[in-house]
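There's a structure below that I have some questions on.
Moving on, here comes chain A:
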Amino acid sequence: MTSVTPSTPEQVMGDERKSKSGAVALSVEGVSVKYGAFTALTDLTFHVDDGEILGIIGPNGAGKSSSFAAITNSVKRSGSVTLYGEEVDRASTQRLSRLGLRRTFQQNSFFAELTVLENAMASFQLAEGSSLLKSTLTPWVEARQRESRRASAKALLIEFGIPERYHAMQPDDLPHGLQRVLSIVVSYGSGSRVLLVDEPGAGVGGEDMKDLAELLVRLKRQGMALVLIEHHMDLVMEICDRILVLDRGATIAHGAPAMVQRDPAVLEAYLGKTT
Partner candidate 1 sequence: GDDGEAAPADPLRIGVIVPLSGAAGPNGGHVLAGIEAQVSLINDAGGIDGRMIEVVSRDDQSTPATGVSAATDLVEEGVDVVMGGWNSPVTLAIQPVLVRADVLNITSIPQNASILGGADPTAIRMNAGNAIGGYTAATYIAEELGAQRVAMMLQNDAYGIDAGAFVRQNLPDSVEVVSEELFEYTDTDFRVAISNVVASNPDALYTANAAESSGQPALMQQLGASNIDFPYFAGTGTVSHTVIDAAGEGSVETMSADLYFGDVEPWASYPKNVTFMERFEEQVGSMPDKFAALGGQSVDVWAQAVANAGSAERQAVADAIYGQTFEDTILGSVSFTGHGQQMFPMFAFSVSDGEITVLDEIAIPEEVWEQ
Partner candidate 2 sequence: MKSLLSNPVVRIVGAVAAIVLALFLPQLLGGGNKIYTTFALIAIFAIMSYGMDIILSDLGEVSLGQTVFWAAGAYTTALLVIKLQWDPLLSLVAAIAVSMAIAIVLGLITIRTREFVFSLVTYASAIIAMAIVTNVELFGGSDGLVGMPVLEIGPYNAGSAQNFYPVALISVVLVIYAVARFRRSRLGLTARMTHMNPELTTTMGFDVRKTRAIVFMISAPASALAGWLYAFQRSYVGPDLLDQFFLLLMLTAVILPGKRILFGPLIATAILVIQQQHFSFGGDVDKIVLGGVLAVVLLTSKDGLAGWFRGIASARRKRRDEPAPAAPASVN
């Protein structure tokens, strides 16, 4: 199991400063979300760098998932989001995705009528699919590309820990844990640079949890910026460089895992006395 060097405090606190490992990938400024009269998220501010994992934790209904929706512009929000130095407040969800900002959903999310392999192939579709014209006029090129997409998809699935015997199944027939992984695969696809992952560990246990942790760390090593929502404290504490704690929409703590873990407000609101 890989051990992670804990981040230094100033790295955590220096919001605008770049980390040693890479550029500021995603920066979020004063983002708030309201559902009708109900405020789900207030003034969220953080940044995450390439090669870094930021954890977001907090009680149920604290606004964690809402923050993902807000950052990817799929709910109405206020505040500002910057991706690699470029302000992207007006970019649509799909545009953000094309720029490399992707998210996974808390609920498993894939294409139920496609096989597992086809799901993975679909994730390469944006970058590698053939246009209608090409497909019609040069079918042989399309066939070649499809084969290569199939190979990459297979490799990706295996890399993420979905063995080949599952590839021809429909996603709904997979065990729950693998459905989670597949959800990540589909969103991750190719060309993602900043990945927002919503509770990948939900329902994943034992060995699979270790695989998941390794996977996330590997992505980070490859230079990807990750934001991780998770209730599984072992996982969070193990792999996150920094942790942000939300409670009722407000940020109540933000810092190195060890620090956050000791924070009395966090203990009170979230962790309870056991940990």
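The definition used in the following text is that contacts are C-beta pairs under 8 Å (C-beta built on N, C-alpha and C of every residue); 3 or more make two chains touch, one makes a residue touch a chain; residues count from 1.
Behind the choice of candidates: all candidates are chains of the complex that A comes from, given by their letters.
Just so it is clear, the model here is predicted, and its values are computed rather than measured.
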In-complex contact of chain A, chosen from 1 or 2: 2
Under the definition above, what is the set of chain A residues touching candidate 2 in their complex? 72, 74, 92-95, 97-98, 102-103, 105, 109-114, 122-123, 125-126, 129-132, 134-136, 139-140, 142-143, 146, 186-187, 189
